[in-house]
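Note that this complex is displayed minus one protein chain, with the remaining chains in position.
Going by the order they are written in, the chains are A and B; count residues from 1 in each one.
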Amino acid sequence: MLLIFSRKILEALLTLGLATSILFILIRLAPGDPVAIMIGQSSDVASSNTERYEQKLLELRSEFGLNQTIFQQYFIWMKQLILFDLGDSIHTGRSVMTEIADRLPATILLSVAALFIQIVLGILLGVLSALKFGRFFDHLTRFLCVLFASTPGFVIGLVLLSTFAVTFSTYEINTEAKLSRLWLPALTLGMIGAPQWIRTIRANMLTEFGQPYISSAVSRGLKYRRIVEHAFKNTLLPIVTMTGLSLTTLISGAVVIESIFSWPGIGKYALDSILLKDYPVIQGYALLMIALVIVIHLVIEIVYSFIDPRIHRKGEENVKKDY
Amino acid sequence: MLKKIINFKKSTSFIAGIILLCILFILIFGASIISPLDPVEQNAAERLQKPSLEHPLGTDRFGRDILTRTLYGGQNTLISSVVALSVALLIGLFVGLVAGLFHGTLLDAVLMRIIDVLLAFPFMVLAMIVAGLFGTSLFHLLIVVAAVWWVSFARLARSIALQVKSETSFAAAQILGASHLTLILKELLPKAAGPVLVFATFELGTLILSISALSFLGLGSQPPSPEWGSMLADGRDHFMQTPHILLGPSLFVILTVLAFNLIGEGLRDRLDPYEKFE
């Protein structure tokens, strides 16, 4: 057991190391100089003294260690990392750790709330739709799934925001991450993400209905509700898998919705930093995201072994029907 | 009640999907016959018009007919997204099946770690690197999309491969001394292709929308050539003023996704194991 555990940890660290070093090199290949962006873009009067500008560029580059080779930079970054220091943002000069710590809670709060809505909608509509297979309700649900899955996020976001903030005056637009402002972005993300849940749960329910144990249960005259419960219990595994995947997507990919609802999360911050070429921030953000994915996967594996001890024996990842 | 569900055999959705797709194809590839208007010519005097007889879906901010642009744009969008999806599908299937076949070995571990990394890798960073180093055309956008999209197919293919490996027919083939390639092509691929293909039909809509998400980086079809993703992204500015501006591309994206979705459902009904037990 201990052996398996330490092997997992080692694997995780390896993944993390590999991913961050790839990213480290790639962002330095992309065009644009973070220092030039920082001091260049904002001034509104062109100057004619380019000498001092060049000098300042060099100064700043050496201040942030950008004049060293990639390997030296990577080595320095790793050294900092061991001391739990992600370095300072080139753009704001603030510690990357603080910047991320300021924004991550808001994103996690939103993601968890959205995930909750997705799961509830997914289970309710997915199960109902499977039960009413081929009937009007099923068709309607499936059509709505297509509709929401193929509408851009900003359309849903802007329509909801304009309705609740302007027409009904019940939603406040500011930059705070408080509970009274959570429901609308969460609902939006919930609606965008729900179709996939509904689809998966419906498909899995239908598969279960086709299993021989259901047929025999039906022929033995088992209670309708018990049968549905049984079938549903067996769709728990894919639900766990999807929870992990959805959570990752939500935490890393809610940029548009965070921006529309001016939710002070990490998505918009990361995107801005990417555009500004703020290397330390991008590195810190990527490290965090990759670590998060690894942790989520570990948790899924553990949850699996609780739900279904067979998995443990087989030792494999059972995604079941993800379609 | 349940019996009815279980016995529901023939799915009409496959046929419905095919018919819908055919109609869309005829509309899109017959654009020049259906609409006499030019998809790129600007006309400032007619900008942002509401739907009318002359312009059934209205006009955009440059006074171009939205229906015409949507029809022409479908050519770009459909070809590019189907190509990107197919490339991702092939890579995903291959990687997933190889990982599944060599489950428990170092190769599997490495492939799975690569998949983990790609799942967490900031998509925008990749997009920006490609845009900056290689260019911003639609072709480059496809590279970006295919480079990350295969991951989900690979995961699915691998999990199916693992299931198949526990079946007796696979064990038999193995004992008979089939090579790795034969195992993949003869045993794993036929079982995995169906579900992965079905899954792919569902991914199409997400893919078209992701094209629009990248247009602010300049990636995608270059103006003035129309494309659904960038039409959606460009329409955002005027969306609160004249919502009809998104109607054309939205409607066609929805119909396309619906068509592929129906085909996918139909395929699943045919391929899914639960039919065997009826």
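Here is the rule we go by: a contact is a pair of C-beta atoms (placed from the backbone, for glycine too) under 8 Å apart; a residue touches a chain by one contact, two chains touch by 3 or more.
Quick note on the criterion: contacts and distances are computed from a predicted model.
Between the names "Acetyl-coenzyme A carboxylase carboxyl transferase subunit beta", "Lipase (Class 3)", "Peptide/nickel transport system substrate-binding protein" or "Fe-S cluster assembly protein SufD", the one given in UniProt for the chain missing from this structure view is "Peptide/nickel transport system substrate-binding protein".
The chain not shown here is in contact, across the full complex, with A, B.
The omitted chain makes contact with just one of the residues A:Arg142, A:Arg199, A:Lys277 or A:His297: A:Lys277. One of A:Val120, A:Leu140 or A:Ile302 touches the chain omitted from the figure, and that residue is A:Val120.
Residues of chain A in contact with the chain left out of this view: 30-33, 36-50, 52-53, 56, 91-94, 99, 102, 117, 120, 124-125, 127-128, 131-132, 158, 161-162, 165-166, 169-176, 178-180, 183-184, 187, 259-262, 264, 268-269, 272, 275, 277. Chain B meets the missing chain through residues 40-42, 44, 47, 61-62, 128, 131-132, 136, 217-219, 222-224, 234, 236-238, 240-241.
Throughout what follows, only the chains that are shown with their structure count from here on.
Note: centroid distance chain A to chain B, computed from Cα atoms, is 21 Å.
Those residues of chain B whose C-beta lies close enough to touch chain A in the complex are 1-3, 5-6, 8, 103, 109, 113, 116-117, 119-126, 128-129, 132-133, 152, 155-156, 158-159, 162-163, 166, 195, 198-199, 202, 205-206, 208-209, 212-213, 232-233, 236, 239-240, 246, 250, 253-254, 256-258, 261, 264-265, 268, 272-278.
Contact residues of chain A toward chain B in the complex are 11, 14-15, 18-19, 22-23, 26-27, 29-32, 130-131, 133-134, 142-143, 146-147, 149-155, 158, 162, 196, 199, 203, 206-207, 209-212, 214-215, 218, 224, 227, 248, 252-253, 256, 270-271, 274-275, 282, 285-286, 289-290, 292-294, 297, 314, 316-323.
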